[in-house]
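The complex appears here minus one protein chain, its other protein chains still in place.
Chain IDs A and B follow the sequence of writing; residue 1 opens each chain.
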Amino acid sequence: MAPDAAERIAIDSDADVVTARQRARALAVTLEMPSTDQTLLATAISEIARNITTYAVRGEVFIELVRDAKGRRGVKVVARDQGPGIADLERALTDGYTTGGGLGLGLPGARRLVDEFDIQTAPGEGTTVTLVKWSRSA
Amino acid sequence: MADPTDPTAVNGQQDARDDLLSELVSHLSNNRTELRQEWARRIGEARLLTALTEEEIFSEATSVYDNYVEVLETGSVEALQDYARNLSERIIPRGVETDEVLGIVLLLRDVLARSLFEKYQADFQVLNEVLDAYEPAANRIANTVGVNFVQERERIIRQQQEAIRELSTPVLQVRERLLILPIIGVLDGQRARQLTEQLLRGIRTNRARVVVIDITGVPAIDSTVANHLVQTVDASRLMGASVIITGLSSEIAQTLVTLGVDLSKVNAVGDLQGGIEEAERLLGYTVISGAVDKADDRV
Partner (left out) sequence: MAVPILKQGPFLIASIQSALTDTDVLQLRDDVMAQVTRHRSKGIIVDVTSLDVMDSFVSRSLRGIAMMTRLRGAETVIVGIQPEVAFAMVQLGMSFEDVQTALDLEEGLALLEAGFLGT
């Protein structure tokens, strides 16, 4: 379950994808995250939220501020759907839609853009992607 | 001794300790002037905080003293933390060292402990209990001040490193539309990334069309850094600027080929002089006719 403090954005259409990344960017701004990192975060969210509209039709995104043991702050995003799930996760995380090596879900790209990336999925069980972008400033 | 498993006994102990602490606090408040003076004297004697004047030492000593008593009274170190951070911020630039800060806090601990000895020396039992109540709090205070000082120091060092980094990678505009980025020193992933961000912003502000990155001053490059360089080239191109890399030593070139880094997209020229000539050729070439051929080469 996503914690109570998280903001929930229902993903029902491609306009919601835009909303989700704009909200996350707004949160990143409150942490004074450098603009490059804001953009990396917003782009990563766009990738994972688009997987929802494309493959699961609908789902939800939770966005919240987090703090680690060292006091470092960051933005955590959870994208969850009850869609078909991913059977070949390894391949989905393999780079290179151009080379045909991956599935072209944007997951390897999204993973490179953030500091922490986790995915839970199984065929028929839906997919939950969790990512965190930490603020570089102390 | 009370049974430690009996909760009422524990509460009773706690109450007794609270009573002792409040007695302690009133003792320290009543003797504030005298104890502060004694502390300042001991600081001078130990030759600590020599960077500060006597008045400054006394004024800081007063604040630390009052914060100290407050911590004993309320059990909350928050105000002390803020003060310690603020104090550190002021005294670090003046060259005050960690051992001095720990030294003065330990001195205060000693001054106060001695005054407690003096007050309660007649009753050894009470003295013991007072010290039992005082010590953990005093240790916590010393710890708080020390940790905050060290954290503040680390923060300042990080800031300075950041500043040095920025200084060490200037983005120079040598002529209209042409930027030069001379990189000197060891490149790691973080610096390479920072440099890319700086360069991209530089391209925007200077409306650069060609960038020469000179790595003559870089002793070694590993595959991570090489990939960063390739990304820099790609990102610059996305903004409409071509990148020329100069000063790639034959050792580095060999390493990169061995590592299998794909440099096919990188326009490399032997030295900076040649790089600038190539840049001017590109700039001239793009402005006059025939640009389509050139553009096709680029894609």
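Everything that follows uses one rule, which is that contacts are C-beta pairs under 8 Å (C-beta built on N, C-alpha and C of every residue); 3 or more make two chains touch, one makes a residue touch a chain.
Since the model is a prediction, treat every value here as computed from it, not as a measurement.
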_So there's a chain missing from this view; which of the remaining chains does it actually touch?_
A, B
_Contact residue for the chain not shown (choose from B:Arg114, B:Arg175, B:Arg207 or B:Arg281)_ = B:Arg207
*Have a look at A:Gly59, A:Gly106 or A:Gly126 and name the one touching the chain we're not showing.*
A:Gly106
_Under the stated touch rule, tell me which residues of chain B contact the chain that is not displayed._
196-197, 200-201, 203-204, 207-209, 231, 234-241, 265, 286-293, 295, 299
*Go through chain A and note every residue touching the omitted chain.*
13-15, 17-18, 21-22, 25, 35-36, 38-40, 42-43, 46-47, 50, 53, 95-98, 106, 108-110, 112-113
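We take it that only the chains that are shown with their structure count from here on.
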*Please report how many Å separate the Cα centroid of chain A from that of chain B, as a whole number.*
30
